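Below is one structure, written out as structure tokens; the observations come after it.
One protein chain omitted, others in place.
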Amino acid sequence: MRHSTQLRIGPVGFRVGSDWRAPVALLDDLYRDYPPPQDDIPDFNVRLFAARFWRRWLRPSVQIGGDFVIPDAAPLPLAQGLLAAEMAMNLQMALGQRRYLLLHASAVERDGKALLMTGESGAGKSTLAALLMTRGWRLLGDEFVLLDPAAGMVHGFPRLISLKNEAIGVIEREAKGGRWGPLLEGTPKGAIRHLVPDVRSIAAMEQPATPALVLFPSFGFEGAEREVFPSECFVRLTQASTNYVTLGEAGFDALTGLVRGLPARAIDYPDTKTAIATVERLWGELA
Amino acid sequence: MTRYRAAPAATLRIVLLDVLTLVYHRASGITHVVDSPVPEMIEVLGGVPLTLDETLAALAAVHDLIDPDRNALAARLDELVAAGLVEAV
Partner (left out) sequence: MADENPQDSAPSAGEPRPSRRALMLGAASASAIVSIKPALAQTAGSVLNCEIPVPDPGRAGSYIDANGKVVPPGTKGAFPPAVRPFRGEDVKKAMNGGNLPGTSYDQSRAYTNYIRRLQRGTSGFTCFASLQMPRG
């Protein structure tokens, strides 16, 4: 591994090693305002490597390795090396995180309180989080929310915001002065472009927040909303967690503690303008 | 004659949420989301092992059983045994 870098996202430190310089250079640039791992000791190691030695040069393709791997993961072309690095860090969290209950959700913060948004891929949670960030909310994260079983607070994981396909254009227009990674086309999920969280969100990344509202958004439908009861909220959140089961009783306690008393709504929205208005209204009513 | 008994109380963590109840089974680490009459059945089966008919009678004694159907109760018991929350002895 000739090239490497270290960075911290929220409470989690990573060391990334790579057979190629380009992905590491991109990480250094886009994550330049982020701190190093606590005490310079990373929590997870990530490796971007060439499966066969000739793959460093001939149609170079990046295999993902690290402390935690899944077998037979498909490699990515070197042009998508940044995506490989992001996916690899994701994978360490998804498979190896034990300290916090991981929720596959985006989250933003205002006045010390957190708004969580969760749902299937394509539901719009990353896009909504990015939009709210441009409207003065602090970004906690676009992919993972870390729930501390001990105190019930949520901790941010403000990695680069991953925007896909049509959402890229939408956010490019809204995020004035935003710092962007390269446009990556032809990825398994279509076109992807990464947006660096704003300076304020990065600076505040160590501050947890109290969960105050959870939304289950669905994009592409006429505006509608319904209450979601704690039991449904609980089941949906277990489906959105990769480590609920491994955390055992601590996970059970953390999640039951979260859903009791936490207002929850499922919202359908036809466009982002409606979504933002709905979010602001519900926050005012319920948070 | 098959008798049924619930997993020991110390291994069950039961949280009533709203219409549904959550049961964390410490011995297996599995979380079950359950509907009535499961919590009530776990309660009556928390003492001495009971047969199917004794379970039905015990439930009827404490609750107002709207549909005291043996087959339905048998189905519930099978579900509970499959989930590991009740043991057939």
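Descriptive notes on the structure:
A and B are the chain letters, set down in written order, and residue numbers restart from 1 in every chain.
Here is the rule we use: contacts are C-beta pairs under 8 Å (C-beta built on N, C-alpha and C of every residue); 3 or more make two chains touch, one makes a residue touch a chain.
Given the structure is predicted, the values throughout are model-derived calculations rather than measurements.
When the full complex is taken into account, the listed residue touching the unshown chain is B:Ile66, out of B:Val48, B:Ile66 or B:Val89.
In the full complex, subunit B touches the omitted chain through residues 9-10, 12-16, 18, 21, 30-40, 43, 59, 62-69, 71-76, 79-80, 83, 85. What subunit A contributes to its contact with the hidden chain is residues 70, 72-75, 87, 90-91, 94-95, 102, 104, 120-122, 143-144, 188-189, 235, 238-242, 244-246.
Just so it is clear, only the chains that are shown with their structure count from here on.
In whole angstrom, the spacing between the mean C-alpha positions of subunit A and subunit B is 40.
If you check the complex, the residues on subunit A that touch subunit B are 229-231, 234-235, 238, 244-245, 248-249, 252, 256, 259-260.
On subunit B, the positions that touch subunit A within their shared complex are 13, 15, 17-20, 22, 24, 26, 29-31, 33.
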